[in-house]
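Missing here: one protein chain of the complex. Every other protein chain is in place.
We just call them A and B in the order they show up, numbering each chain from 1.
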Amino acid sequence: MTIAIPTFNLSSIGPWLTLTVAAILILLLDALSPKGRKAYFPQLSLIALAVAALQTWWLWGQSGTDFARMVFLDNFAFYFYLIVILGTTLTVLISRHYLEEWGKNLGEYYALLLFATVGMMLMAASNHLIMLFLGLEIMSIAIYVLAGLFREDARSNEAALKYLVLGAFSSAFLLFGMAFLYGATGGNLFIGELAGKIKEALPLTKPLTLLGLALLLVGFGFKVASVPFHMWTPDVYEGAPTSITAFMSVGVKAAAFAAFARIMFAAFPAFVLEWHMLLWVLAVATMTIGNVVAIAQTNIKRMLAYSSIAHAGYLLVALVAANQLGAVSIIYYLLAYTLMNVGAFGVVILVGRKKDSYLNIYDYAGLGFQHPVLAAAMSVFMFALAGIPPTAGFVGKFYIFSAAVQAGYIWLAIIGVMNSLVSVFYYLRITVLMYMRPAEADLGPIAFTPGLVAALIITCAGTILVGVFPGWFYDLAVASVKIFPAL
Amino acid sequence: MESARMLVFNQLETYLYLALMLFAIGLYGVLARRNLIAVLISVELILNAASINFMAFNRFLAPTPAVGQVITLFIMAVAAAEAAIALSIIVAVYRKLRSVNIEQATELRG
Partner (left out) sequence: MLTNYLPVLLYMLIAIGLVGVIVLLSEFLGKKTHTYQKDLPYECGMDPIGDARHRYAVRFYVIAMFFIVFDIEAIFLYPWGVIFKPLGWFGLVEMAIFIFILVVGLVYVWGKGALEWE
(Lines give C-alpha, C1' and ligand atoms only; values in the text may rest on other atoms or scores of the structure.)
Protein backbone atom coordinates (compact mmCIF):
# COMPACT_ATOMS: atom_id res chain seq x y z
CA MET A 1 0.00 0.00 0.00
CA THR A 2 1.30 3.42 -0.87
CA ILE A 3 -0.16 6.70 0.17
CA ALA A 4 0.39 9.76 -1.93
CA ILE A 5 1.39 12.48 0.47
CA PRO A 6 -0.03 15.73 -0.87
CA THR A 7 2.41 18.49 -1.59
CA PHE A 8 2.00 21.57 0.47
CA ASN A 9 3.65 24.87 1.07
CA LEU A 10 4.09 25.84 4.70
CA SER A 11 4.36 29.51 3.76
CA SER A 12 0.71 29.48 2.71
CA ILE A 13 -0.28 29.09 6.35
CA GLY A 14 2.60 31.25 7.57
CA PRO A 15 0.47 33.64 9.63
CA TRP A 16 -1.16 30.75 11.53
CA LEU A 17 2.20 29.15 12.22
CA THR A 18 3.68 32.39 13.52
CA LEU A 19 0.81 32.97 15.92
CA THR A 20 0.70 29.34 17.05
CA VAL A 21 4.42 29.25 17.73
CA ALA A 22 4.21 32.54 19.61
CA ALA A 23 1.31 31.23 21.70
CA ILE A 24 3.16 28.02 22.55
CA LEU A 25 6.26 30.03 23.42
CA ILE A 26 4.20 32.21 25.75
CA LEU A 27 2.71 29.15 27.45
CA LEU A 28 6.16 27.64 27.99
CA LEU A 29 7.68 30.89 29.23
CA ASP A 30 4.73 31.35 31.55
CA ALA A 31 4.98 27.87 32.99
CA LEU A 32 8.76 27.76 33.34
CA SER A 33 9.63 31.28 34.47
CA PRO A 34 9.89 31.71 38.23
CA LYS A 35 6.87 33.19 39.98
CA GLY A 36 6.60 36.95 40.09
CA ARG A 37 9.08 37.59 37.31
CA LYS A 38 7.92 40.20 34.89
CA ALA A 39 7.37 38.70 31.48
CA TYR A 40 6.91 40.57 28.27
CA PHE A 41 3.89 38.69 26.98
CA PRO A 42 2.01 41.67 25.49
CA GLN A 43 5.11 42.78 23.61
CA LEU A 44 5.75 39.26 22.38
CA SER A 45 2.15 38.96 21.19
CA LEU A 46 2.35 42.29 19.38
CA ILE A 47 5.54 41.26 17.59
CA ALA A 48 3.95 37.95 16.54
CA LEU A 49 0.85 39.76 15.29
CA ALA A 50 2.97 42.20 13.31
CA VAL A 51 4.91 39.35 11.70
CA ALA A 52 1.65 37.57 10.88
CA ALA A 53 0.31 40.73 9.25
CA LEU A 54 3.47 41.04 7.16
CA GLN A 55 3.20 37.41 6.10
CA THR A 56 -0.42 37.99 5.11
CA TRP A 57 0.68 40.97 3.07
CA TRP A 58 3.22 38.79 1.25
CA LEU A 59 0.53 36.23 0.53
CA TRP A 60 -1.78 38.89 -0.88
CA GLY A 61 -2.71 38.30 -4.51
CA GLN A 62 -2.27 34.54 -4.43
CA SER A 63 -5.21 32.43 -5.42
CA GLY A 64 -5.99 28.75 -5.31
CA THR A 65 -5.90 26.17 -2.57
CA ASP A 66 -3.27 24.31 -0.61
CA PHE A 67 -2.94 21.34 1.74
CA ALA A 68 -4.91 18.98 -0.49
CA ARG A 69 -7.54 21.67 -1.19
CA MET A 70 -8.26 22.08 2.52
CA VAL A 71 -7.19 25.72 2.71
CA PHE A 72 -8.21 28.57 0.45
CA LEU A 73 -5.52 30.97 -0.61
CA ASP A 74 -7.42 34.03 -1.77
CA ASN A 75 -7.71 37.71 -1.03
CA PHE A 76 -11.07 37.23 0.67
CA ALA A 77 -9.36 35.12 3.33
CA PHE A 78 -6.36 37.45 3.53
CA TYR A 79 -8.51 40.54 4.04
CA PHE A 80 -10.16 38.81 6.97
CA TYR A 81 -6.75 37.75 8.29
CA LEU A 82 -5.84 41.43 8.41
CA ILE A 83 -9.12 42.36 10.09
CA VAL A 84 -8.79 39.76 12.85
CA ILE A 85 -5.09 40.57 13.32
CA LEU A 86 -6.07 44.23 13.72
CA GLY A 87 -8.77 43.27 16.21
CA THR A 88 -6.41 41.12 18.26
CA THR A 89 -3.67 43.76 18.19
CA LEU A 90 -6.05 46.39 19.53
CA THR A 91 -7.31 43.93 22.15
CA VAL A 92 -3.75 43.27 23.36
CA LEU A 93 -3.16 47.02 23.56
CA ILE A 94 -6.24 47.69 25.69
CA SER A 95 -5.76 44.60 27.87
CA ARG A 96 -2.62 45.04 29.85
CA HIS A 97 -3.45 47.67 32.40
CA TYR A 98 -7.00 46.40 32.77
CA LEU A 99 -5.76 42.90 33.55
CA GLU A 100 -3.18 44.19 36.01
CA GLU A 101 -5.95 45.93 37.95
CA TRP A 102 -7.70 42.60 38.29
CA GLY A 103 -4.41 40.85 39.04
CA LYS A 104 -4.83 38.71 35.95
CA ASN A 105 -2.05 39.80 33.58
CA LEU A 106 -1.32 36.17 32.83
CA GLY A 107 0.58 34.47 30.06
CA GLU A 108 -2.31 32.22 29.17
CA TYR A 109 -4.49 35.24 28.43
CA TYR A 110 -2.24 36.22 25.54
CA ALA A 111 -1.70 32.62 24.45
CA LEU A 112 -5.46 32.04 24.30
CA LEU A 113 -5.97 35.30 22.40
CA LEU A 114 -3.46 34.17 19.79
CA PHE A 115 -4.98 30.68 19.57
CA ALA A 116 -8.42 32.21 19.11
CA THR A 117 -6.99 34.42 16.35
CA VAL A 118 -5.62 31.35 14.57
CA GLY A 119 -9.06 29.75 14.83
CA MET A 120 -10.64 32.84 13.27
CA MET A 121 -8.17 32.77 10.39
CA LEU A 122 -8.89 29.08 9.88
CA MET A 123 -12.60 29.91 9.65
CA ALA A 124 -11.97 32.57 7.03
CA ALA A 125 -9.75 30.37 4.89
CA SER A 126 -11.07 26.83 5.16
CA ASN A 127 -12.28 25.10 2.04
CA HIS A 128 -13.65 22.11 3.92
CA LEU A 129 -16.59 22.25 6.30
CA ILE A 130 -14.75 20.18 8.89
CA MET A 131 -11.80 22.56 8.79
CA LEU A 132 -14.33 25.30 9.35
CA PHE A 133 -15.72 23.42 12.34
CA LEU A 134 -12.24 22.95 13.77
CA GLY A 135 -11.48 26.64 13.34
CA LEU A 136 -14.75 27.53 15.03
CA GLU A 137 -13.95 25.25 17.97
CA ILE A 138 -10.36 26.48 18.33
CA MET A 139 -11.73 29.99 18.51
CA SER A 140 -14.71 29.21 20.73
CA ILE A 141 -12.93 27.04 23.28
CA ALA A 142 -10.26 29.70 23.77
CA ILE A 143 -12.94 32.35 24.24
CA TYR A 144 -14.97 30.27 26.72
CA VAL A 145 -11.91 30.33 28.95
CA LEU A 146 -11.19 34.00 28.34
CA ALA A 147 -14.77 34.99 29.19
CA GLY A 148 -14.37 33.28 32.56
CA LEU A 149 -10.91 34.69 33.17
CA PHE A 150 -11.89 36.51 36.37
CA ARG A 151 -12.51 33.30 38.28
CA GLU A 152 -13.34 35.04 41.53
CA ASP A 153 -15.97 37.23 39.92
CA ALA A 154 -19.44 35.67 39.82
CA ARG A 155 -20.41 37.69 36.74
CA SER A 156 -17.42 36.52 34.74
CA ASN A 157 -18.19 32.94 35.75
CA GLU A 158 -21.75 33.30 34.65
CA ALA A 159 -20.73 34.83 31.33
CA ALA A 160 -18.37 31.94 30.64
CA LEU A 161 -21.05 29.45 31.58
CA LYS A 162 -23.72 30.96 29.36
CA TYR A 163 -21.35 31.36 26.44
CA LEU A 164 -20.16 27.80 26.87
CA VAL A 165 -23.59 26.18 27.03
CA LEU A 166 -25.02 28.11 24.08
CA GLY A 167 -21.78 28.03 22.11
CA ALA A 168 -21.42 24.27 22.45
CA PHE A 169 -25.09 23.86 21.62
CA SER A 170 -24.80 25.97 18.48
CA SER A 171 -21.64 24.25 17.26
CA ALA A 172 -23.38 20.92 17.73
CA PHE A 173 -26.21 22.21 15.51
CA LEU A 174 -23.70 23.36 12.93
CA LEU A 175 -22.03 19.97 12.95
CA PHE A 176 -25.33 18.15 12.60
CA GLY A 177 -26.12 20.33 9.59
CA MET A 178 -22.74 19.49 8.10
CA ALA A 179 -23.50 15.79 8.56
CA PHE A 180 -26.66 16.17 6.47
CA LEU A 181 -24.78 18.06 3.78
CA TYR A 182 -22.20 15.29 3.82
CA GLY A 183 -24.97 12.82 3.08
CA ALA A 184 -26.70 15.00 0.52
CA THR A 185 -23.53 15.54 -1.50
CA GLY A 186 -22.42 11.93 -1.32
CA GLY A 187 -19.50 12.62 0.97
CA ASN A 188 -18.09 15.87 -0.33
CA LEU A 189 -17.67 18.78 2.03
CA PHE A 190 -15.34 21.01 0.04
CA ILE A 191 -16.94 24.44 0.07
CA GLY A 192 -15.64 25.18 -3.41
CA GLU A 193 -17.27 22.04 -4.81
CA LEU A 194 -20.46 21.97 -2.75
CA ALA A 195 -22.46 24.03 -5.23
CA GLY A 196 -21.85 21.59 -8.07
CA LYS A 197 -22.49 18.53 -5.94
CA ILE A 198 -25.69 19.93 -4.49
CA LYS A 199 -26.99 20.77 -7.94
CA GLU A 200 -26.11 17.31 -9.23
CA ALA A 201 -28.02 15.54 -6.49
CA LEU A 202 -30.81 18.07 -6.13
CA PRO A 203 -33.86 16.06 -7.24
CA LEU A 204 -33.05 13.26 -4.83
CA THR A 205 -31.71 15.09 -1.82
CA LYS A 206 -33.50 18.41 -1.67
CA PRO A 207 -35.03 17.83 1.79
CA LEU A 208 -31.71 16.63 3.16
CA THR A 209 -29.87 19.67 1.81
CA LEU A 210 -32.53 22.03 3.09
CA LEU A 211 -32.28 20.46 6.54
CA GLY A 212 -28.52 20.85 6.46
CA LEU A 213 -28.82 24.47 5.32
CA ALA A 214 -31.33 25.25 8.06
CA LEU A 215 -29.10 23.75 10.77
CA LEU A 216 -26.10 25.68 9.41
CA LEU A 217 -28.14 28.89 9.55
CA VAL A 218 -29.05 28.21 13.19
CA GLY A 219 -25.42 27.53 14.07
CA PHE A 220 -24.14 30.67 12.39
CA GLY A 221 -27.09 32.63 13.75
CA PHE A 222 -25.88 31.89 17.26
CA LYS A 223 -22.29 32.79 16.44
CA VAL A 224 -23.06 36.15 14.84
CA ALA A 225 -25.70 36.88 17.52
CA SER A 226 -28.68 37.32 15.23
CA VAL A 227 -32.24 37.33 16.51
CA PRO A 228 -33.76 34.90 17.61
CA PHE A 229 -30.46 33.31 18.67
CA HIS A 230 -29.15 36.42 20.42
CA MET A 231 -30.31 35.79 23.99
CA TRP A 232 -26.82 35.00 25.28
CA THR A 233 -25.19 38.13 23.89
CA PRO A 234 -26.06 40.82 26.46
CA ASP A 235 -25.32 38.59 29.45
CA VAL A 236 -22.03 37.32 28.06
CA TYR A 237 -20.88 40.75 26.89
CA GLU A 238 -21.72 42.29 30.24
CA GLY A 239 -20.12 39.62 32.40
CA ALA A 240 -16.96 38.93 30.43
CA PRO A 241 -13.82 41.01 31.01
CA THR A 242 -14.24 44.22 28.99
CA SER A 243 -11.20 43.56 26.82
CA ILE A 244 -12.60 40.14 25.94
CA THR A 245 -15.99 41.66 25.21
CA ALA A 246 -14.26 43.92 22.68
CA PHE A 247 -12.44 40.94 21.21
CA MET A 248 -15.61 38.86 20.99
CA SER A 249 -17.66 41.61 19.44
CA VAL A 250 -15.20 42.26 16.60
CA GLY A 251 -13.16 39.09 16.13
CA VAL A 252 -15.84 36.44 16.47
CA LYS A 253 -18.22 38.48 14.38
CA ALA A 254 -15.66 39.00 11.60
CA ALA A 255 -14.66 35.33 11.50
CA ALA A 256 -18.23 34.07 11.66
CA PHE A 257 -19.35 36.42 8.88
CA ALA A 258 -16.35 35.46 6.75
CA ALA A 259 -17.29 31.79 6.95
CA PHE A 260 -21.02 32.51 6.68
CA ALA A 261 -20.60 34.67 3.58
CA ARG A 262 -18.24 32.23 1.91
CA ILE A 263 -20.59 29.30 2.42
CA MET A 264 -23.71 31.17 1.38
CA PHE A 265 -22.15 32.77 -1.70
CA ALA A 266 -20.12 29.81 -2.86
CA ALA A 267 -22.12 26.75 -1.88
CA PHE A 268 -25.84 27.49 -2.03
CA PRO A 269 -26.69 29.20 -5.31
CA ALA A 270 -29.23 26.39 -5.82
CA PHE A 271 -31.16 27.59 -2.76
CA VAL A 272 -30.85 31.32 -3.25
CA LEU A 273 -34.58 31.97 -2.84
CA GLU A 274 -34.86 30.01 0.39
CA TRP A 275 -31.95 31.49 2.26
CA HIS A 276 -32.56 35.01 1.00
CA MET A 277 -36.08 34.89 2.35
CA LEU A 278 -34.99 33.45 5.68
CA LEU A 279 -32.15 35.91 6.14
CA TRP A 280 -34.36 38.82 5.10
CA VAL A 281 -36.61 38.10 8.06
CA LEU A 282 -33.64 37.50 10.38
CA ALA A 283 -31.96 40.74 9.27
CA VAL A 284 -35.03 42.86 9.94
CA ALA A 285 -35.69 41.21 13.31
CA THR A 286 -32.05 41.48 14.34
CA MET A 287 -31.70 45.17 13.47
CA THR A 288 -34.98 46.16 15.04
CA ILE A 289 -34.73 44.22 18.29
CA GLY A 290 -31.07 45.16 18.75
CA ASN A 291 -31.69 48.85 18.32
CA VAL A 292 -34.95 49.10 20.22
CA VAL A 293 -33.77 47.17 23.26
CA ALA A 294 -30.47 49.08 23.30
CA ILE A 295 -32.42 52.26 24.05
CA ALA A 296 -33.55 50.87 27.40
CA GLN A 297 -30.08 49.94 28.62
CA THR A 298 -28.25 51.85 31.33
CA ASN A 299 -25.19 49.62 31.53
CA ILE A 300 -22.77 50.70 28.82
CA LYS A 301 -21.51 47.17 28.13
CA ARG A 302 -25.07 45.91 27.78
CA MET A 303 -25.90 48.80 25.50
CA LEU A 304 -22.91 48.00 23.31
CA ALA A 305 -23.99 44.35 23.33
CA TYR A 306 -27.39 45.22 21.89
CA SER A 307 -25.67 47.60 19.49
CA SER A 308 -23.51 44.66 18.42
CA ILE A 309 -26.67 42.64 17.74
CA ALA A 310 -27.99 45.51 15.64
CA HIS A 311 -24.75 45.65 13.66
CA ALA A 312 -25.04 41.92 13.00
CA GLY A 313 -28.42 42.83 11.49
CA TYR A 314 -26.85 45.40 9.14
CA LEU A 315 -24.29 42.83 8.06
CA LEU A 316 -27.09 40.34 7.39
CA VAL A 317 -28.65 42.94 5.09
CA ALA A 318 -25.44 42.93 3.07
CA LEU A 319 -25.51 39.13 3.04
CA VAL A 320 -29.08 39.10 1.75
CA ALA A 321 -28.18 41.58 -1.00
CA ALA A 322 -25.67 38.96 -2.20
CA ASN A 323 -24.22 41.06 -4.98
CA GLN A 324 -20.69 42.26 -5.45
CA LEU A 325 -21.27 45.48 -3.52
CA GLY A 326 -22.89 43.44 -0.74
CA ALA A 327 -19.84 41.25 -0.33
CA VAL A 328 -17.56 44.28 -0.46
CA SER A 329 -19.63 46.06 2.15
CA ILE A 330 -19.44 43.08 4.53
CA ILE A 331 -15.65 43.27 4.44
CA TYR A 332 -15.50 47.05 4.64
CA TYR A 333 -18.06 47.25 7.42
CA LEU A 334 -16.28 44.64 9.53
CA LEU A 335 -13.04 46.62 9.18
CA ALA A 336 -14.81 49.81 10.23
CA TYR A 337 -16.67 48.02 13.03
CA THR A 338 -13.41 46.58 14.38
CA LEU A 339 -11.93 50.06 14.65
CA MET A 340 -14.90 51.86 16.16
CA ASN A 341 -16.08 49.14 18.51
CA VAL A 342 -12.70 48.32 20.06
CA GLY A 343 -12.22 52.08 20.45
CA ALA A 344 -15.51 52.39 22.28
CA PHE A 345 -14.62 49.51 24.60
CA GLY A 346 -11.23 51.11 25.21
CA VAL A 347 -13.02 54.19 26.50
CA VAL A 348 -15.30 51.95 28.59
CA ILE A 349 -12.20 50.44 30.23
CA LEU A 350 -10.74 53.88 30.95
CA VAL A 351 -13.95 55.35 32.35
CA GLY A 352 -14.61 52.15 34.32
CA ARG A 353 -11.48 53.03 36.30
CA LYS A 354 -10.51 50.45 38.86
CA LYS A 355 -12.05 47.02 38.29
CA ASP A 356 -14.98 48.17 36.16
CA SER A 357 -16.41 50.31 38.94
CA TYR A 358 -18.27 52.73 36.65
CA LEU A 359 -20.19 51.06 33.86
CA ASN A 360 -23.42 53.03 34.10
CA ILE A 361 -24.03 55.44 31.25
CA TYR A 362 -24.62 58.24 33.78
CA ASP A 363 -21.02 57.83 34.89
CA TYR A 364 -20.17 59.51 31.58
CA ALA A 365 -21.82 62.75 32.64
CA GLY A 366 -19.41 65.66 32.63
CA LEU A 367 -16.63 63.71 30.98
CA GLY A 368 -16.44 66.38 28.29
CA PHE A 369 -15.29 68.95 30.89
CA GLN A 370 -12.94 66.74 32.87
CA HIS A 371 -11.29 64.89 29.99
CA PRO A 372 -12.10 66.71 26.75
CA VAL A 373 -9.84 64.57 24.56
CA LEU A 374 -11.23 61.29 25.86
CA ALA A 375 -14.79 62.56 25.45
CA ALA A 376 -14.00 63.67 21.91
CA ALA A 377 -12.66 60.21 21.10
CA MET A 378 -15.78 58.58 22.56
CA SER A 379 -17.92 60.94 20.50
CA VAL A 380 -16.09 59.90 17.34
CA PHE A 381 -16.80 56.23 18.11
CA MET A 382 -20.44 56.93 18.93
CA PHE A 383 -20.88 58.95 15.72
CA ALA A 384 -19.26 56.17 13.75
CA LEU A 385 -21.43 53.47 15.32
CA ALA A 386 -24.51 55.58 14.64
CA GLY A 387 -23.38 56.02 11.02
CA ILE A 388 -22.88 59.76 10.91
CA PRO A 389 -20.47 61.18 8.29
CA PRO A 390 -17.54 61.58 7.90
CA THR A 391 -16.75 58.37 9.76
CA ALA A 392 -16.11 54.84 8.57
CA GLY A 393 -19.43 53.73 10.03
CA PHE A 394 -21.29 56.05 7.68
CA VAL A 395 -19.48 54.85 4.54
CA GLY A 396 -19.99 51.22 5.56
CA LYS A 397 -23.71 51.68 6.07
CA PHE A 398 -23.92 53.58 2.81
CA TYR A 399 -22.36 50.63 0.96
CA ILE A 400 -24.64 48.13 2.71
CA PHE A 401 -27.87 49.93 1.96
CA SER A 402 -26.78 50.72 -1.61
CA ALA A 403 -26.11 47.03 -2.10
CA ALA A 404 -29.59 46.20 -0.82
CA VAL A 405 -31.17 48.74 -3.18
CA GLN A 406 -29.08 47.44 -6.09
CA ALA A 407 -30.29 43.93 -5.39
CA GLY A 408 -33.89 45.13 -5.38
CA TYR A 409 -34.48 44.90 -1.64
CA ILE A 410 -35.80 48.44 -1.34
CA TRP A 411 -37.83 47.75 1.79
CA LEU A 412 -34.92 46.11 3.50
CA ALA A 413 -32.83 49.22 2.86
CA ILE A 414 -35.62 51.48 4.14
CA ILE A 415 -36.02 49.44 7.34
CA GLY A 416 -32.25 49.53 7.75
CA VAL A 417 -32.07 53.30 7.44
CA MET A 418 -34.94 53.70 9.89
CA ASN A 419 -33.09 51.48 12.32
CA SER A 420 -29.99 53.61 11.93
CA LEU A 421 -32.06 56.63 12.90
CA VAL A 422 -33.30 54.83 16.02
CA SER A 423 -29.73 53.94 16.91
CA VAL A 424 -28.67 57.60 16.73
CA PHE A 425 -30.75 58.16 19.84
CA TYR A 426 -28.86 55.89 22.19
CA TYR A 427 -25.42 56.56 20.75
CA LEU A 428 -25.81 60.30 20.93
CA ARG A 429 -27.23 60.07 24.43
CA ILE A 430 -23.71 59.21 25.57
CA THR A 431 -22.32 62.27 23.80
CA VAL A 432 -25.05 64.47 25.24
CA LEU A 433 -24.33 63.14 28.74
CA MET A 434 -20.64 63.85 28.32
CA TYR A 435 -21.05 67.45 27.19
CA MET A 436 -24.39 68.70 28.48
CA ARG A 437 -24.55 67.38 31.98
CA PRO A 438 -22.29 68.09 34.92
CA ALA A 439 -20.65 65.19 36.70
CA GLU A 440 -22.76 63.90 39.58
CA ALA A 441 -19.79 63.03 41.74
CA ASP A 442 -16.04 62.92 41.50
CA LEU A 443 -15.32 59.42 40.31
CA GLY A 444 -11.58 59.65 40.76
CA PRO A 445 -8.72 59.98 38.31
CA ILE A 446 -8.47 58.06 35.08
CA ALA A 447 -5.24 56.14 34.56
CA PHE A 448 -4.07 56.78 31.01
CA THR A 449 -1.62 54.02 30.14
CA PRO A 450 0.52 53.88 26.99
CA GLY A 451 -1.22 50.81 25.55
CA LEU A 452 -4.71 52.21 25.91
CA VAL A 453 -3.71 55.62 24.59
CA ALA A 454 -2.05 53.99 21.58
CA ALA A 455 -5.15 51.88 20.94
CA LEU A 456 -7.41 54.93 21.17
CA ILE A 457 -5.20 56.93 18.79
CA ILE A 458 -5.14 54.07 16.27
CA THR A 459 -8.89 53.43 16.44
CA CYS A 460 -9.84 57.10 16.40
CA ALA A 461 -7.56 57.94 13.49
CA GLY A 462 -8.60 54.74 11.73
CA THR A 463 -12.30 55.40 12.14
CA ILE A 464 -11.93 58.82 10.54
CA LEU A 465 -9.34 57.95 7.87
CA VAL A 466 -11.16 54.83 6.67
CA GLY A 467 -14.27 56.99 6.46
CA VAL A 468 -12.70 59.95 4.68
CA PHE A 469 -10.55 57.92 2.29
CA PRO A 470 -12.54 54.73 1.71
CA GLY A 471 -11.17 54.27 -1.82
CA TRP A 472 -8.14 52.16 -1.05
CA PHE A 473 -9.95 49.83 1.35
CA TYR A 474 -12.86 49.60 -1.06
CA ASP A 475 -10.57 48.62 -3.94
CA LEU A 476 -8.88 45.96 -1.85
CA ALA A 477 -12.28 44.59 -0.89
CA VAL A 478 -13.39 44.53 -4.53
CA ALA A 479 -10.23 42.63 -5.41
CA SER A 480 -10.98 40.11 -2.69
CA VAL A 481 -14.58 39.27 -3.61
CA LYS A 482 -13.69 38.42 -7.22
CA ILE A 483 -13.52 34.79 -6.09
CA PHE A 484 -17.31 34.50 -5.99
CA PRO A 485 -18.41 34.02 -9.58
CA ALA A 486 -22.04 33.74 -8.55
CA LEU A 487 -22.26 37.36 -7.40
CA MET B 1 -35.01 -14.16 10.55
CA GLU B 2 -31.33 -13.79 9.89
CA SER B 3 -31.91 -12.07 6.57
CA ALA B 4 -34.47 -9.69 8.05
CA ARG B 5 -31.97 -8.59 10.65
CA MET B 6 -29.33 -8.07 8.02
CA LEU B 7 -31.78 -5.96 6.08
CA VAL B 8 -32.36 -3.65 9.01
CA PHE B 9 -28.71 -3.21 9.82
CA ASN B 10 -27.77 -2.73 6.21
CA GLN B 11 -30.00 0.26 5.74
CA LEU B 12 -28.97 3.85 5.96
CA GLU B 13 -32.32 4.80 7.47
CA THR B 14 -31.76 2.72 10.61
CA TYR B 15 -28.71 4.75 11.51
CA LEU B 16 -30.29 8.06 10.58
CA TYR B 17 -33.22 7.30 12.88
CA LEU B 18 -30.82 6.38 15.66
CA ALA B 19 -28.95 9.66 15.15
CA LEU B 20 -32.20 11.58 15.04
CA MET B 21 -33.29 10.02 18.32
CA LEU B 22 -30.00 10.93 19.96
CA PHE B 23 -30.32 14.46 18.59
CA ALA B 24 -33.84 14.79 19.93
CA ILE B 25 -32.84 13.48 23.36
CA GLY B 26 -29.92 15.90 23.42
CA LEU B 27 -32.08 18.81 22.34
CA TYR B 28 -34.64 18.00 25.03
CA GLY B 29 -31.88 17.71 27.61
CA VAL B 30 -30.35 21.09 26.79
CA LEU B 31 -33.70 22.84 26.84
CA ALA B 32 -35.36 21.11 29.78
CA ARG B 33 -32.69 19.99 32.23
CA ARG B 34 -31.53 22.44 34.86
CA ASN B 35 -28.47 20.51 36.02
CA LEU B 36 -25.36 21.80 34.25
CA ILE B 37 -23.76 18.38 34.03
CA ALA B 38 -26.92 17.03 32.40
CA VAL B 39 -26.87 19.91 29.92
CA LEU B 40 -23.25 19.11 29.10
CA ILE B 41 -24.10 15.45 28.56
CA SER B 42 -26.96 16.48 26.28
CA VAL B 43 -24.65 18.59 24.13
CA GLU B 44 -22.31 15.63 23.85
CA LEU B 45 -25.29 13.52 22.73
CA ILE B 46 -25.94 15.93 19.86
CA LEU B 47 -22.30 15.75 18.84
CA ASN B 48 -22.48 11.96 18.91
CA ALA B 49 -25.63 12.05 16.82
CA ALA B 50 -23.70 14.03 14.22
CA SER B 51 -20.88 11.48 14.42
CA ILE B 52 -23.31 8.62 13.78
CA ASN B 53 -24.71 10.51 10.81
CA PHE B 54 -21.25 11.00 9.40
CA MET B 55 -20.39 7.33 9.84
CA ALA B 56 -23.68 6.17 8.34
CA PHE B 57 -23.42 8.40 5.27
CA ASN B 58 -19.80 7.40 5.02
CA ARG B 59 -20.66 3.70 5.00
CA PHE B 60 -23.53 3.87 2.54
CA LEU B 61 -22.97 6.84 0.25
CA ALA B 62 -19.43 8.15 0.21
CA PRO B 63 -16.94 7.17 -2.46
CA THR B 64 -13.90 7.74 -0.24
CA PRO B 65 -14.59 5.75 2.90
CA ALA B 66 -11.85 7.22 5.07
CA VAL B 67 -13.13 10.80 5.24
CA GLY B 68 -16.17 10.22 7.44
CA GLN B 69 -14.11 8.20 9.90
CA VAL B 70 -11.47 10.89 10.15
CA ILE B 71 -14.20 13.46 10.70
CA THR B 72 -15.55 11.35 13.56
CA LEU B 73 -12.10 11.20 15.14
CA PHE B 74 -11.90 14.99 14.96
CA ILE B 75 -15.34 15.31 16.52
CA MET B 76 -14.27 13.06 19.39
CA ALA B 77 -11.17 15.14 20.05
CA VAL B 78 -13.11 18.40 19.90
CA ALA B 79 -15.82 17.01 22.16
CA ALA B 80 -13.21 15.96 24.70
CA ALA B 81 -11.60 19.40 24.69
CA GLU B 82 -15.00 21.01 25.06
CA ALA B 83 -15.95 18.68 27.90
CA ALA B 84 -12.73 19.44 29.75
CA ILE B 85 -13.26 23.20 29.46
CA ALA B 86 -16.91 22.82 30.37
CA LEU B 87 -16.12 20.80 33.48
CA SER B 88 -13.59 23.36 34.64
CA ILE B 89 -16.02 26.22 34.10
CA ILE B 90 -18.73 24.28 35.95
CA VAL B 91 -16.32 23.65 38.84
CA ALA B 92 -15.51 27.37 38.95
CA VAL B 93 -19.22 28.21 38.99
CA TYR B 94 -19.84 25.61 41.67
CA ARG B 95 -17.18 27.14 43.89
CA LYS B 96 -18.94 30.48 43.58
CA LEU B 97 -22.58 29.42 43.79
CA ARG B 98 -22.33 26.07 45.63
CA SER B 99 -24.73 24.68 43.04
CA VAL B 100 -24.73 23.24 39.55
CA ASN B 101 -28.28 24.37 38.86
CA ILE B 102 -28.42 26.65 35.84
CA GLU B 103 -31.19 28.77 37.36
CA GLN B 104 -28.90 29.90 40.14
CA ALA B 105 -26.86 31.86 37.60
CA THR B 106 -28.88 35.06 37.57
CA GLU B 107 -26.31 37.73 38.26
CA LEU B 108 -26.70 39.19 34.76
CA ARG B 109 -30.13 40.50 33.89
CA GLY B 110 -31.19 43.27 31.55
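Details
Keep this in mind: a contact is a pair of C-beta atoms (placed from the backbone, for glycine too) under 8 Å apart; a residue touches a chain by one contact, two chains touch by 3 or more.
As the structure is a computational prediction, the values presented were derived from the model and not from experiment.
Think of the hidden chain as still there; on chain A it touches residues 1-3, 5, 24, 27-28, 30-32. Within the complete assembly, residues 69-70, 73, 76-77, 80-81, 83-84, 87-88, 91, 95 of chain B touch the chain that is not shown.
One rule holds for everything that comes next: only the chains that are shown with their structure count from here on.
Those residues of chain B whose C-beta lies close enough to touch chain A in the complex are 19, 23, 26, 30, 36, 39-40, 43, 46-47, 49-50, 53-54, 56-58, 61-64, 67-68, 71, 74-75, 78, 81-82, 85-86, 89-90, 92-93, 96-97, 102, 105, 107-110. Those residues of chain A that touch chain B in the complex are listed here as 130, 133-134, 137, 141, 144-145, 148, 151-152, 154-155, 157-162, 164-165, 168-169, 172-173, 175-176, 178-180, 182-183, 186-187, 189, 234-235, 238-239, 293, 296-297, 302.
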